[in-house]
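Some notes on the structure that comes next.
The complex is shown incomplete by one protein chain, all other protein chains being positioned as in the whole.
The letters A and B name the chains in turn, as written, and every chain counts its residues from 1.
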Amino acid sequence: MGARSLVVLLFLMFILSFSSAYQGKKKQYKPCKQMVLYFHDVIYNGKNAANATSAIVGAPQWGNLTILADKFHFGNVVVFDDPITLDNNFHSKPVGRAQGMYIYDTKNTFTSWLGFTFVLNSTDFQGTLNFMGADPILVKTRDITVVSGTGDFFMHRGIATIMTDAFEGEVYFRLRVDIKLYECW
Amino acid sequence: MGARSLVVLLFLMFILSFSSAYQGKKKQYKPCKQMVLYFHDVIYNGKNAANATSAIVGAPQWGNLTILADKFHFGNVVVFDDPITLDNNFHSKPVGRAQGMYIYDTKNTFTSWLGFTFVLNSTDFQGTLNFMGADPILVKTRDITVVSGTGDFFMHRGIATIMTDAFEGEVYFRLRVDIKLYECW
Partner (left out) sequence: MGARSLVVLLFLMFILSFSSAYQGKKKQYKPCKQMVLYFHDVIYNGKNAANATSAIVGAPQWGNLTILADKFHFGNVVVFDDPITLDNNFHSKPVGRAQGMYIYDTKNTFTSWLGFTFVLNSTDFQGTLNFMGADPILVKTRDITVVSGTGDFFMHRGIATIMTDAFEGEVYFRLRVDIKLYECW
């Protein structure tokens, strides 16, 4: 091999090593972990104390704590402790609890703001995931964010695509949560 | 070119490629995206139902839901759906909505705690940004954090420097939000 071909080889390697460094910088756009879970919310309405998993704890001046307020429930704050299941059956064995709050926050349509945690305790997953974001309820699928986690989800971050999977009057709803984690440690 | 000068070239390239790998590790301290937005809050006071964009939904024992409480509003929880504009004019065409809540949380000065989302829907930006942090209201500029995003802001993080741009009694305020994103995907 002559000096000339060595220079060529050297250049190719240099470019290759540079591109590998560049890939070190680039983030991953395919989820490093993904799972689909459901959770079920039964709101307290003054008559269902035994079954209720959530309760109105804040209301605007024109509301009260037994019935969701007028004006698209604007101002209602709800605290919840909802069972999480692997399928859409309320009676399936829970794999954890969804705990936190949601707030109805528009006067002229249904939207909410979510701050809650999935506390997972199953053979598959031990740990928590924290969610935050705006939920334009009437849109079929909408994205909220996974801002952090603990245990199996130590330092994880990602996106959760949520979908209203069932809705019964103003007492029950079920959300399908497609969790896609893009930063895994 | 002799073998000796080849070794020198090789060394230079090695150092260069190493430093490029090193830069792959180092985080960026210049924003990868930056924008300035304003949002406008008109709090419900019992008389302005048509114009109000926010409402008191929680109060301490000594307060009520129509007027912000004594002791620097300590304990008041406010839910809001505020228009976001590109300039400081309340009547400019909104580019999105700021949705979430703020809490007054000190007894002897004005401070608040913020948890909210910018839902942006303009030709420039489609997506959401989630904010969280303590707001020492009387300080001229203060930093809160951008913890996550969706859409155009998928997985983004950063800092928002906020400034009270206008304040009218206890009914209206306008915040200038200088968003600096340091982690972009």
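Here, contacts are C-beta pairs under 8 Å (C-beta built on N, C-alpha and C of every residue); 3 or more make two chains touch, one makes a residue touch a chain.
These numbers were taken from a predicted model, which means no experiment stands behind them.
Undergrad: Just to verify: which one of B:Asn45, B:Thr66, B:Ser92 or B:Thr106 makes contact with the chain not shown?
TA: The missing chain is touched by B:Thr106.
Undergrad: In the complete complex, which positions of chain A touch the hidden chain?
TA: 1-3, 6, 9-10, 13, 16-17, 20-21, 23-25, 44, 46, 55-58, 64-66, 77, 79-81, 97, 99-101, 115-117, 119, 128, 130, 132, 147-151, 154-155, 185
Undergrad: Can you list, in ascending order, the chain B residues touching the missing chain?
TA: 3-4, 6-7, 10, 14, 17-18, 21-22, 24-25, 27, 29, 57-61, 74-77, 103-107, 111, 113, 115, 132-134, 136, 143-147, 157-159, 182-183
Everything that follows uses one rule, which is that only the chains that are shown with their structure count from here on.
Undergrad: Centroid of chain A to centroid of chain B, CA atoms only: how many Å?
TA: Between these chains, centre-to-centre, one finds 20 Å.
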